[in-house]
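Apart from one protein chain that is not included, each protein chain of the complex appears where it belongs.
Labels for the chains are A and B, by order of writing; each one numbers its residues from 1.
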Amino acid sequence: MPRTRQRIKFSELRVGIFVLAALLVLGYLVLNSSGDFNPFEKKFALKARFVSADGLHPAADVQLAGVSIGKVVDVKFLPSDTPDGNRIEATLSVSRQIQGQPIDEMIRTDSTAQLIATSVLGNEKMINITPGTEKGNAVGENFVLEASTAISMNQLTATGNDLLKQINKLAIPANEILNKANTGEGTLGKVVNDDALYNNLDGAVAETKETMKRLQATIDKINSGQGSAGKLVNDPKLYDSLAKTAASLEAISSDIRAGKGSAGKIVNDDALYNETRAAVSDLRKITEDFKAITADLRAGKGTLGKLLTDDKVYEDTRSALERFNSTAGRIEAILSDAQAGKGTLGKFITDETLYNSVNQTANNVATFTGEGTQLLKDFRANPKKYLRIKLAIF
Amino acid sequence: MNPFSRFLVELQDISFLFWRMLRGLRKQPRYFDEMIRQMDSIGVGSLAIVSLTGFFTGCVLILQAYPTLEYYGAQSSAGQSVAITLIRELGPVLCALMVAGRVGSAISAELGSMVVSQQIDAMRALGTSPARKLVTPRVIALVVTLPLLTVAADVFGLIGGGIIARYLYALDANTYITSLRAGITIQDIIGGVIKPLAFGFIIGLISCHKGLTTQGGTVGVGKSTTDAVVLSSITVIIADFFLSKVLQGFFGNTLF
Partner (left out) sequence: MFETETISRQQSPISPIVPAIEFRDVDLAFDDRVILDAINFTVRRGETKIVLGGSGSGKSTIIKLILGLLRPDAGTVLVDGEDITNADEQELTEMRKKIGMVFQEGALFDSLSVYDNVAYRLAEEGIDDDEIEHEVIRMLRFVDLEDAIDKMPIELSGGMRRRVGIARALVGSPSIVLFDEPTAGLDPPTARTICELAIKLRDLEGVSSIFVTHEMNNLKYLSSEYAIVDGEGQVFFEQEGDKLCIINTKVMMIKQGNIIFDGTDEELKLSKDPYIHRFITGR
């Protein structure tokens, strides 16, 4: 029916008003059916304090033992003088009643609030409140819940991170050391890798040994009364030179024996020591033999006559002694050089700090290399073990 | 009359129209012939535009969604993404909007010009209720055909999405179809059919009301046609929100 007038009395709109009201109620019920929208419900306010908000936002879910009961209204900083360092305060708005039970029957003063991740991925947080026990009292409005920690994914990841960092810290220098040793850098590397040094030492020792052998042979000959011993005895020059050689040898050997200088130390350590000692004891033996011969000569005992009369023997002995002399001179030169710190060996012998550090390094290398080798071997044999650790962390 | 009273008057008139329409269903004569005729003009007549709308909506959905899916390596759920968007939301709503534009305007223009040329008065004078004779068949025809049109739009949309996925993004057709079948649940389909039922009812009732309350000659016909399309489109979108909420309540808000 067409409307005859624009002005309308309230009573003529009864149906319209009724329908509007019905639609509004329907809309409200629809929105409220899942319980997220209820502007008329009076809420219960609670607070919870945390050290870090850790991804907690307003409108995050609040659960009581896993059942959703409300929302986070506000997350804010407290002043710096807050005790315990719990400087983040979250205001929670929860339903006053849950299935007919008042909320303060379930949340008690001994309830705690935890920050819980909503998913493994992402850093969204919600708050879970543990139900209170009978020991606690009913909570009042704006009660501050104590925070308890639940292991969050974040924390787990952080722990894993720390672990990784430490492993890394260890791995980097070990790697460096091994790398340097391999390329021959550094003291240890040089010791391990420098062939020249080794050859020098080895050469010197071998030469000394050879000389000693030949000396022994000569002395044996003298002892057996071969050659022109008379000439040797009568010739003061020869005697002097022999004596001088003997004295210098003695000095060297006594020096070595007394462990003077770094040389003594070095002989204490490795094969070098043993060989040097053997050489020295040989020297001493020779010297004693010389002394005996000389004494015999002086006493004119034995086959001295033969020795003294045989020119050839005399000449032989002379050249042998000369050669011996020159050898001894060379040893002396090497040793004095070594003592003065010249050359590789010298440096090696005289530098005490170097020695100590080499010693230390060698020790370390020994243990480290042992373990490192073990580790590498193990890694090669079973790489999955190490890889799995990594996977488990991430 | 202030806007609020005008709104209340409209609401009241629509409620009365609804009531008269219901009575028209209950009593003889029921005008089945008229219903079939309206279904033909509303349903079959709108099939082309609705199918086209659905087809290109499906195309554009996959066009826009695929790069994102690819970024996350989820190309295989391309079909699912189109299906859910289309069947739950875009199919019903776009179809309803298209029908509101085509059929709503036609209904209100037809009824409006009948009012202006006194045909409605003549009808009443001849002892027929316009609500029964004109409104009921149209609303029923819309309520019956809109879900069918929506299904057509959905199907064409899925086909369109499939074509774009296959020929533009080279997605395997089987992957698309499998993902479609995995992605669509019976709840989606029921929800996608319940919505157009309500939308058809809204479009029909509002367009008929606007047509029957035409005033002021041919200019009034134009105005009521515009009003019918605008008002029914807005109401459809508002109703969609609340319906979605209700359907979520019934079926749960399943997320993939």
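What we mean here is this: contacts are C-beta pairs under 8 Å (C-beta built on N, C-alpha and C of every residue); 3 or more make two chains touch, one makes a residue touch a chain.
Because the structure is a prediction, the values reported are computed rather than measured.
Student: Quick one: say which of B:I36, B:A122, B:I190 or B:V219 touches the chain that got left out.
Tutor: Once the missing chain is taken into account, the touching residue is B:A122.
Student: What subunit B residues would touch the chain not displayed?
Tutor: 20, 28-29, 114, 117-119, 121-129, 133
Everything below uses one rule, namely that only the chains that are shown with their structure count from here on.
Student: Please work out the Cα centroid separation of subunit A and subunit B, and write it as a whole number of Å.
Tutor: That gives a centre separation of 73 Å.
Student: Which stretch or stretches of subunit A touch subunit B in the complex?
Tutor: Listed in rising order, the residues are 2-3, 6-8, 13, 15-17, 19-20, 23, 26-27, 30-31, 33-34.
Student: Quick one: in the complex, what on subunit B touches subunit A?
Tutor: Listed in rising order, the residues of subunit B that touch subunit A are 1, 5, 8-16, 213, 215, 242, 245-246, 248-249.
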